[in-house]
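Yeah, one chain of the complex is gone here, protein chain that is, but the others are all in their spots.
The letters A and B name the chains in turn, as written, and every chain counts its residues from 1.
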Amino acid sequence: MEHATWPARIVLALFSIIIIGAVLSAQRGRKLFIRRIPGLTAIDEAVGRATEMGRPMLLSVGLGSIDIITLQALAILSSIVQTAARYGNRVLLPVADSAILPVAEDAVREAYTAGGRPDAFHPEDVMFLSDRQFAYAAGVAGLINREQVASMFLFGTFYAEALIMAENGNRVGAIQVAGTPSTTQIPFFIAACDYVIIGDEFYAATAYLTKQPTLLGSLVGQDIVKGILIACIVLGALLLTFGSPVLYNFFQDRDLPLLGYLRQAIEAGGS
Amino acid sequence: MGFLVRLQDIDRRVLYLLLAVAVSFPFLFPAPVPDPAILPQTQSFFRTVEAVSADPVRRDKLVILSCNFSSSTSAESLTQTETVMRHLMKNKLKFAIFSFNDPQGRELGQLIANRLQDEYGYQYGRDYVNWGFRPPAAAVNTVKAMVRNIPEAIGTDANGTRLVEIPVMRNIRGANDLAAIIEITGSNSLPVWLQYLQRTGAGAEPIPTLYCPTAVMAPEAFPLLKSGQLQGMLTGLKGAIEYEALLNVRGFATRASASLSYSHFLILALIVLGNLGTFAARAQARRGGAR
Partner (left out) sequence: MFRPVTGPTLWLYILGALAASGVIFFVLQAIPSRLRKPLVALITFVAGLYYATEFFWPVGADGANFLTPWIDPLAQMTQVLQAFALGLGVYSLASVHLRAVARQRSGWGFSVVLFAGLFAIALTGFLREYRPNRFNENVFNFFFVGGLQSLDATMFSIIAFYIVSAAYRAFRVRSIEATILLTSAFVVMLGQVALGQALTNNIPNQQFAANFRVENIANWILTRVNSPALLAVDFGLGIGGLATALRLWLSLERGSYFDKEL
């Protein structure tokens, strides 16, 4: 499926409108609340520990290239660097994708500036190691052990290298906070890290850390969309159980009277 | 009590040594291990290959054996390749080795084919072909082009021979001439087949798609089995062990079964010991507090 099916067109358009609507509503000053996320509350503790010990912090955005996950990870890490900059902490950010390097360097520089310590930024601390998975993992493991990092933040796309990095962090006694949409790696992070943010908390992290209206509004939109999906799942299951496949057929892109009519009307209009 | 308390914090080097012994010992001193239980997804994998072989139309078509792995996951992926290729050769099915994720995949697939071809009377070009490697960036376009014209989309085999000149490719044009897709992988390469090839055949039924991921990746694929997008799955080395049992052969997977069992039991034992240590430490602390 390289192009949208009809259900995808309808559902994605509806969800996008809801999310954008919630963002605009929040930007107009609607007060919003976000619950406590333990993994993110621990960030201050981890930064504080690095300050106390006078040892650097290590950040990683994993193996992802320039995509939504990596950009979100960089936004989270920017907030962390900003906190670290206030205390003058040294931050190491090894990257695995050279295309990410200038973006990461820029993000860290701006975060140091926003934290009021542009002088504490060292460009060589944002470095490219290798785009080969295990060469990168070996490089990061070496960095962790040589620099004896005090805290580690692993946010982004991770594969098998996740455990190599987290276990080495554990070995040097670093406090570790991790968050990844790579669901296969979440169990390894849970086993080896102190705090793990799971699932869409990854996308909620920037809203939680910055409390920006745009991001909080987006979260509200996401929750509404999630509510609709849950309702569809429950309703679809009930309908199918009682013999009506109408909702099931809609999501399967099978012909439905209303959808067939809509499809014909649009295709007739387009031609 | 002091000894028990120490169990909660065993030096990690001791743990590593114990694992090295648990993994290597069964290979040095083979010990019998009971036959594994065959899981439903392994059974359906086996039945699908059997069904393709039994179908007079499908059995003359081509199976794609997609080797999208590198040497790093060879303990799982290479073993899966060996056991699956055995089944294809045993049933005299024609297949094409292909890789679009890692260049090592085509070589590792060929390595297994070289090892097995004499045993089953297979001959390169006549019974199977190696399409070689195409870069990941070109994978989607290549697979999309394969729908209509495989020889044109792939061009030449791993040795540089044009596909149209290779006997096994005779009568193989597009998606309609594919008997099954078997994806053996250590990364997220399955969606390319599911999105761009699986449902492009002329019939209402999708091309049977079988999946051999590493054990870590398997949980993500269970919904695909339930939705009918996958017709079977071998879960890592364990899946290969089950498949060898189904094929009634004793290959590397069966030999590795003891190693897998011992290492799992070692982890379970260590978890029990760690918890004993934690309990002992708590009991000691309580007594210390009472004093």
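Everything that follows uses one rule, which is that a residue touches a chain if its C-beta (ideal position, glycine included) is under 8 Å from a C-beta of that chain, and two chains touch if they have at least 3 such contacts.
Note that the structure is predicted; figures quoted are calculated from it, not measured.
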Taking the whole complex into account, name the chains on display that the unshown chain touches. A, B
Where subunit B meets the chain that is not shown, the residues are 10, 12, 15-16, 18-20, 23, 33-37, 39-40, 70-75, 104, 137, 141, 215, 218-220, 222-223, 226, 238, 241, 257-258, 260-268, 270-271, 274-275, 278-279
Can you list where subunit A touches the absent chain? 2-4, 9, 12-13, 15-16, 19-20, 23, 27, 65, 68-69, 71-72, 74-75, 78, 97-99, 101-103, 106-107, 110-111, 114, 124, 127-129, 131-135, 137-138, 146, 160, 163-164, 166-167, 170, 181, 183, 186, 188, 190-192, 198-200, 202-204, 206, 210, 212, 214-215, 218-219, 221-222, 225-226, 229, 266-267, 270
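To be clear about the criterion, only the chains that are shown with their structure count from here on.
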What is the distance in Å between the mean C-alpha positions of subunit A and subunit B? 30
Help me check something: in the complex, which residues belonging to subunit B touch subunit A? 12, 72, 144, 187, 195-196, 216-217, 219-220
Residues of subunit A touching subunit B in their complex? 1-2, 134, 159-160, 171, 183-184
